[in-house]
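Below, a portion of the complex is reproduced, with chain positions unchanged.
Chain nomenclature is as follows: A and B, assigned in order of appearance, with residue numbering initiated at 1 for each chain independently.
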Amino acid sequence: MARQAATLSPRHSRGDGCDASASVGRLAATRDLTLRLAAPLSAEDMGAQAMDDASPTKWHLAHTSWFFETFVLTEFLEGYEPFDDTFGYCFNSYYESLGARQPRPKRGLLTRPSLQRVLAYRRHVDLALERLVFRGVRAGGALARLLELGVHHEQQHQELMLTDILALFAANPLRPSYRPSRSRPREAPVEAMRWIDFPGGLCRIGAEDGAFAFDNETPRHDALIHPFRLADRPVANAEWLEFVADGGYRTPSLWLSDGWTTVDRQGWRAPLYWERRDGDWLEMTLEGPQPLLPDAPVAHVSFYEADAFARWAGKRLPTEFEWEVAAARAPVGGNLLSTDALRPLPAADTWGGRPRQMFGDVWEWTASAYLPYPGYRQPQGALGEYNGKFMADQHVLRGGSCVTPAGHMRASYRNFFYAHQRWQFTGLRLAAEID
Amino acid sequence: MARQAATLSPRHSRGDGCDASASVGRLAATRDLTLRLAAPLSAEDMGAQAMDDASPTKWHLAHTSWFFETFVLTEFLEGYEPFDDTFGYCFNSYYESLGARQPRPKRGLLTRPSLQRVLAYRRHVDLALERLVFRGVRAGGALARLLELGVHHEQQHQELMLTDILALFAANPLRPSYRPSRSRPREAPVEAMRWIDFPGGLCRIGAEDGAFAFDNETPRHDALIHPFRLADRPVANAEWLEFVADGGYRTPSLWLSDGWTTVDRQGWRAPLYWERRDGDWLEMTLEGPQPLLPDAPVAHVSFYEADAFARWAGKRLPTEFEWEVAAARAPVGGNLLSTDALRPLPAADTWGGRPRQMFGDVWEWTASAYLPYPGYRQPQGALGEYNGKFMADQHVLRGGSCVTPAGHMRASYRNFFYAHQRWQFTGLRLAAEID
């Protein structure tokens, strides 16, 4: 697809010097990566739905194609013929304005269309995207922005594919591996947590102009940040083990009221994928059950657990603004999907006076509710349902995880989940007041 | 496998002259039929679970092999090595005495073991069965009886495989077909229902000695039957349409109390697989959506619906004993799986003064609760869980359906489901008092 690169509207050039050919290359690479992530899986693996919150891999493959078909091809590619009229019903996720859809908890029943047909759908859409990009010179910035949105949308589903597969394999009594186990990361003693002070003040929050961002990161605005202190790294498994050993899961005073109710009803006693075998703690990973890494960030904890841990530790979670301020000057890098570790790891770099592991490893629960920024406006039309309609009762997470595609991340990125959800790579970093 | 036939214990010979070689032939044929029934399905189709009551085809393939492995091979074949230690957990259905198992509603998550591996499991078990049967001459009647039980058990799962696949495809918005549609059965006007009088009296009920039967058909015993009248055929779709048109689903006085609650909560307005399109009624079948056959027996109705229909018609359902008495001298034949119609059809034979379609087409709900016969004793051990532990709160159905293997059926056969269940080929035949 690279040769059509030049056809992308120059109006889509971005302030940071990235040009259209890079965009088109990213489109092709993203579509390709999705397939490569699915490659280790059988058709059977790709069809099953681990639970109501998760989706089958095959559904992700189709839905990401449907997204391009619906929002891009039908709109911009003259003469485009939808691949199959029934796919709108099958693969619409939640867009009310686009009509009825397969109920979410029943996505695993879609054994038809077959995987083969879904792959043909992908090819159909990819070819049409190629044609479109070739003609795209006439479409202008709106098209380019939608294509970029499609790329970022697909990256979100790449992460979901991996976490949904992990959920599926963790529910399987054979505890299968997504891939063979690789060499074990070195085990080092857990370094003591260090604290970094931030003066706060009036800070600019939200996406900068020019680069791609989701609507929920806008508008960029001033926020008043009070002085705060942030841990240099996320909470590690070894620290979580202390919390467990200290009765953390049995002490109601450590928990939010709804959190305690959830612990009690669900019988939580440890993070989601921890299993005790013969006195040792294992953790179910994409490489199957593995010994817990004491110095790696804890993952698969809910907001309720993160909040309880912070209270137990005498600290608190940072707000999303504090996090963003601290991350602002950090380079976007670390243990993301491109590292191919597929699990959280101890910090690779040495202490240099700045927060580490801000990006990658684990999404970090913040103290902030997922709400619109001052002056936020929901886009018109179906895409207005993308982020805006979820702005209640969820919690912001920041920083990406070990299965977040690298190009997907940035300091202003806002992820959001319900307080009880645990199947993502979700962990935490502590914050505190400056005394 | 046919050549080992002679090795089956002669003590297992049956009164009807069928000999051991026939038994062994049936074993091989049964195992083979299961695979042939699965043949039109993809690995994806075989992995999905339509709902909690249903199971994936792959699970049926494995469970029926596990049954032979657990109850036959481990017991009788010296040196037999179980294929895989984890399969007991995966493929035990409900035998508490055999340990923990994959929760029933999560059978669809077992993307591993793969279909390929399950097929290897089947081959492994089949080969061991061959070896066993070759040596079987020394094992005597107990083995022969268990082998025969295994055959009948597998036949039950053959029927379930087809009804579970129908449930899966009916939940799919594409409404796929299990096989291409064949020539349409001739459409004839519905013949008026005829009534046959039975004098009743003290009748022998239950399985006769000699032939195979499940424990729940025993012991054979006397029962007092009051004079009754039975319809010559099951209720037809055309008659059900009248019930619908007459407000049957909106008239509480026609319904049992729990039935009305269910109608109200589930929003039932017609049998399970009926769909109205452009003013016409279609029925989802194994050949996809098809026009309703007016003169074919209605299928996929619950006990509650059957009971309400009978009340609407001023009749009642027969007891299981009345049904058995009426069926006693009828030859076991009709539209069973061997006919390969895969859907209920109008009666093929002409009226000859006797009830027609007693076997095949649809299971007929009776007025009888599923309870033990006088003097019933549950077998010892795990097999005691086969039928006995379900003897409460279910309803007896008789006669088999269009997807029941032919050799599986007999007049004394007792099937049982809960009053609200509809995904089997379940219909009804009316009965009445003699005035």
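The definition used in the following text is that a residue touches a chain if its C-beta (ideal position, glycine included) is under 8 Å from a C-beta of that chain, and two chains touch if they have at least 3 such contacts.
This one's a predicted model, so the numbers in the text were calculated from it and none came from an experiment.
This structure file shows 2 copies of a single chain, while the whole complex it describes contains 4 copies.
The rule is simple: only the chains that are shown with their structure count from here on.
Per the touch definition, chain A reaches chain B in the complex via residues 42-50, 58, 86, 89-90, 102, 106, 108-115, 168-169, 171-174, 176.
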